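As you look at this complex, bear in mind that one protein chain is not there, while each of the others sits in place.
Labels for the chains are A and B, by order of writing; each one numbers its residues from 1.
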Amino acid sequence: MKNENSTSPEDTARNASTKTPVLSVSGVDITYYSGAVKFPAIRDISFEIGAGEAFGLVGESGSGKSTVAYAVMQYLASNGEIDSGDIAFSGANLMKMSRKELLGLRGLKISMVPQDPLTSLNPSHRVGDQVAEILKIHYKLNRDEAHKRAVAMLGQVHLPAPELTALKYPHQISGGQQQRVLIAMAFCTNPELLIMDEPTTGLDVTTQARILDLIREMKLKHKTAILYITHDLGVVKNLCDRVAIIYAGEIVEEGDVASLFKSPAHPYTQGLLKCIPKTYTHKTQKKLDAIEGFLPNLADLKPACIFAPRCTFAQEQCHQQAPSFIACGENRRTKCYFTEFDAPDDAEEYENLRASSPSKRVLVKADRLKKVYPTKRGDLRAVDDTSFECKRGEILGIVGESGCGKTTMARCIVGLEDVSDGEISYDGNKIGMVRKRSKEMRRKIQMVFQNPEATLNPQKTIEEIITRPLALYKIVPKAKRHQKAVELLETVNLTERYLSRYPHEISGGEKQRVGIARAFATEPELIILDEPISSLDVSVQAGILNLLIDLQRKHHIAYIFIGHNLSVIRHLCNRVMVVYVGRICEVGTPDDLFEPPYHPYTEALLSAIPVVEPNIEQKEIRLQGIMPNAIDPIPGCAFHTRCPRKIGDVCEKNAPAEVEVKPGHHIACHIPLEELAAVNPVFKYGRRYVF
Amino acid sequence: MSKNDSTQSGFKETISGFLKNRLSKINFTANLIIGVVLLLGFVFIGIFAPYITPHDSEEMYYEHLKEMPSAEFLLGTDRYGRDILSRVMMGTRTTLLIASTSTLIALFLGIIFGATSAYFGGRTDNIMMRINDIFMSFPTLIFAMLVIGVLGPSMVNGIIAIGIIYAPRVTRVVRSQALNIVHMEYIDAAKVGGESSFYIIFREMLPNLWPTIIVEGSIRLGYAILLTAGLGYIGLGPPPPTPDWGLMAYSERTYMFETPWPVFAPCLAIVIAVIGVNLFGEGLKDILLAKGSRKKEAKV
Partner (left out) sequence: MKDFIPFIIKRLGATAITLIAISMIIFGVCQLMPGDAVDMMLGGIALQSLGETTIDELRKELGLHLPVYQQYFNWAVGLLHGDLGTSYIMKAPIAPLVIDRLKTSLLLAFPASLMMIVFGLSLGILSAVKEKTWIDQGISFVSLSMLSVPAFLTGSLFIYIFSVKLNWIPAAFNALDMDGMGMFKILASYFGILLFPSLTLAFESIAYVNRQTRASMIEELKTNYVRTAVLKGVPPRDVVLHHALRNGLLPAITVIAFNIGQIIAGTVIIEVVFSYPGIGNLMIMALKFRDVPLIMATMIVISSAYVFANIAADILYTQLNPRIKYA
């Protein structure tokens, strides 16, 4: 490949004197217009990315991180304008380029891997053709050559049977494979700069781990500079060389990954890191530190530190004048007046953070539960003959990847789905679908849902939403409903003034709080929480988790918490079930799960967690292949098709029985317990394992 | 939107972007305002026609046969010397009555069938949609002709025919929107909360369906006016002496060579009425069904 640099004399001169960065963004301001209102979404952002460097840009939703990515691609929404600043690619100003010049650059020198792989591929074209198209455009290859190169490229990103995959349509391959196709598209022209916009968001952890491996591998092979946009600090720590933290359109801190994670300088960075439940902890746990408050309204900015309203260290001067960058170590800068904080360690410490002593009495029990959905190709066994129980006052976690049947289990318990076989009993009495249950029964089991945007009826006020269960179950007399609604809101840390609002007037985290208040309104004994925090920003997640723990301790009710994030589950739950393709792999306390013996699947899940804590070494186990679909019957252990520790025919033929490790800790695996116990732990503090 | 000389044109584009946004806003409301004004005008004329017509619509002025528009007869007279303006005004009443009543019937049936079908899903939904599809495989005009032709042309039969043939079409629209809602978590929340099916359909789902229903209703009303006029034109409208726009246009067409205005006057009324309804519908659509999400737009 020929490397065409700009040939203008001044550029050559500059190249000679200093090494030109691949991408240099300096002083960029971007404004969005909505009617007459101006939103300065990006303000004075500067950074540089050198050849072969991976640069992470981390921010929460609304921080403007994607806007930066699309500004580099010169592909802003039509109501967005770059007001000032320069964006230069290898010394050439992208903003001064004509449309034709951009056409030649995009896909050849600068490539992009977008979020949401399914919608980013054309549903009506075969994936091979979509890769080949780039080669045809930029290298003028003919059909056959382009196809051949495309297939080779699909092989490079480790897609199984690339010749066959090339002929498939996007909907026929899994999410992880779709993302691989997009990565193949991005690398097939050997670009100098690659922009990745949350490429692993929405993928399961084990898939994410493999995609990140692939990106790392491709980066080394092609020596490509990468601008990596994400909200996930863990991913950045594992992938990038340098990182910038962006908040409300401003970079607040920048530095190399190792030192930034070790000693975050800006209060916002510190806050973000404290919000995340620790993957590797000692027995005592602290309450999480949520970042209180909201993003500032960009249409009405004041000359002050952008983070000051939410900053616990904010001084008078922070509210008067915006700070500028100061250096805080080698190649590091922070946009703050201070670099040293006496962090008061005032976080409330629980001796035992998790539910206070669950009782021995079983509250809900699923016995050989089975749920099949008839499909055209056969029955899909979403839940396959599983038995479990949840005790009074216990927080039971159900963890697994998408499609493992965890949500179906929850919906069966709450009565939204009819069970196909087996039975669910509550306090010893069999229960069926919700409309067949007694009113008293319905009152006792409530549910909090996953998607804050869909959990509240947009046409009802918060008051209508919260008082409805009060009226339906006659919890309080009519005259006291308003008062009770206010009390309920206060228990979820909201105030009376929310009562008259409509759901679209409040934030996602607040909607989840209202959903929780609604669930608590009937004074239930069991609440099913179906991934209630997974679509929220980490700083908001922390607040909801704290709230859930507080409420549980106060009311001493039982939770069944569905999740996919093992760190969150560990933080919250008394007992955890690991589920794979509708079957239970392992049950135990969180601490049991995090130490050997592990079920091989649990081990793989743990090893795929993107860890943020410094000085933790993590064993690398990668699951090959994809989760088998639950339609074709899987003989033997459900995990045998991907298990890295498969011992032989027995795994393929016989379903493993649950083996008791110790009371309450069971593993369903054929591998002898001693062997399972003998493995090295996945996490080790401050020491490196070589496998 | 080339990015050449971005610093210079940046300001200009800001202004033009601003104006564009402003203008498109005005445009939307203009649609709605014109629509509402026209619609209200027709409703007013429809209700008060007998009191405000300049002449008796049936009175034949034998000395004024087939006259051009004049101060006395603003839209001229027909071959019997009747005042065309008065007849068009009286015709408003017939058309609006048939079109709006049949639309309301179609909406009523469509809401009930569409929402229940979506809510219960499964087999219920399958059977209901099969039946719906069968009714939808009749062209509207043909079905209306069949019913009216067999039962005899009258206002009531017209209303029944149009109402029945539009109901499946409304059902389909309501159902497809209801299907989006039925999988929302707040519906699950209501089920978990122990609400009855009736409550969920009419108190949880219906309020979210109103925007769709209102827009669909205004679109239907436009179609219904055109269909009513078309039926009148082929002689299947209410029989004379009820004044009807379609029939007026048809019965005067033989004389179009000499005097075109008796044909075009009722046609013009139809066009204005339908444009009014359509503008109203478009305006409502922009307001009620506008998508909140700001999406990236292709720079192509």
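We take it that a contact is a pair of C-beta atoms (placed from the backbone, for glycine too) under 8 Å apart; a residue touches a chain by one contact, two chains touch by 3 or more.
Bear in mind the structure is a predicted one, so any value in this text is a computation, not a measurement.
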Consider the whole complex, including the chain that is not shown, and state which of A:D29, A:D116 or A:D550 touches that chain. A:D116
Of the listed residues B:A115, B:M205 or B:I270, which contacts the missing chain in the full complex? B:I270
Residues of chain B in contact with the chain not shown: 20, 24, 133-134, 137-142, 145-147, 149-152, 222, 226, 229-230, 233-236, 246, 249-250, 253, 256-257, 260, 263-264, 267, 270-271, 274-275, 278-279, 282, 295-300
Interface residues of chain A (partner: the chain not displayed): 73, 75, 103-108, 111-112, 114, 116, 119-125, 133-134, 137-138, 169, 171, 182, 185, 376
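Here is the rule we go by: only the chains that are shown with their structure count from here on.
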The residues of chain A that touch chain B in their complex are 32-36, 70, 74-79, 81-84, 95-99, 414-416, 434-435, 437, 439, 442-443, 445-447, 449-451, 454-460, 468-469, 472-473, 515, 518, 522
Across the complex, what residues on chain B touch chain A? 1-7, 10, 13-14, 17-18, 21-22, 25, 184-186, 188-195, 197, 204, 207-208, 294-297, 299
